[in-house]
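All protein chains but one are shown at their positions in the complex.
The block that comes next holds subunit A.
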């Protein structure tokens, strides 16, 4: 069976590697991206099942990538967890953008893990119920090529 894939977008080497390690131990496939530009390019290819994202990145704000992920129809159901040190982050805006959960660093891995598990279960249920809807979406998209369903 194919492993669940998780993408980490964080520029801190130490933390991201540790997190990757911890997730791998828990039998997840993990990709780490340290810049927004790389993340944007690679995410489309790899299509992860869940994204863990920091807000402050060397080449931009985490808000931007969350926004673009939500606009991409192939991605718009991927759960996003924000893991940030920015305490005064605009929580409301993040939730509006569809962020599932916000963690402020430092966060215990056990909490992160249980959240990831819950979100994946929810996603699977959602995908199951939405399969007919997605099929319809695909069909419509093939007919009206330019329609955007963000």
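Rule of thumb we're sticking to: a residue touches a chain if its C-beta (ideal position, glycine included) is under 8 Å from a C-beta of that chain, and two chains touch if they have at least 3 such contacts; residues count from 1.
The definition used in the following text is that contacts and distances are computed from a predicted model.
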{"item": "The complex's invisible chain, by UniProt name, from \"NitT/TauT family transport system permease protein\", \"Acetolactate synthase\", \"histidine kinase\" or \"ABC-2 family transporter protein\"", "value": "\"histidine kinase\""}
{"item": "Listed residues A:41, A:96, A:111 or A:127, member touching the removed chain", "value": "A:111"}
{"item": "Contact footprint on subunit A, counting only the chain that is left out", "value": "12, 14-15, 18-19, 21-22, 25, 56, 83, 85-88, 91-92, 95, 101-102, 104-109, 111, 114"}
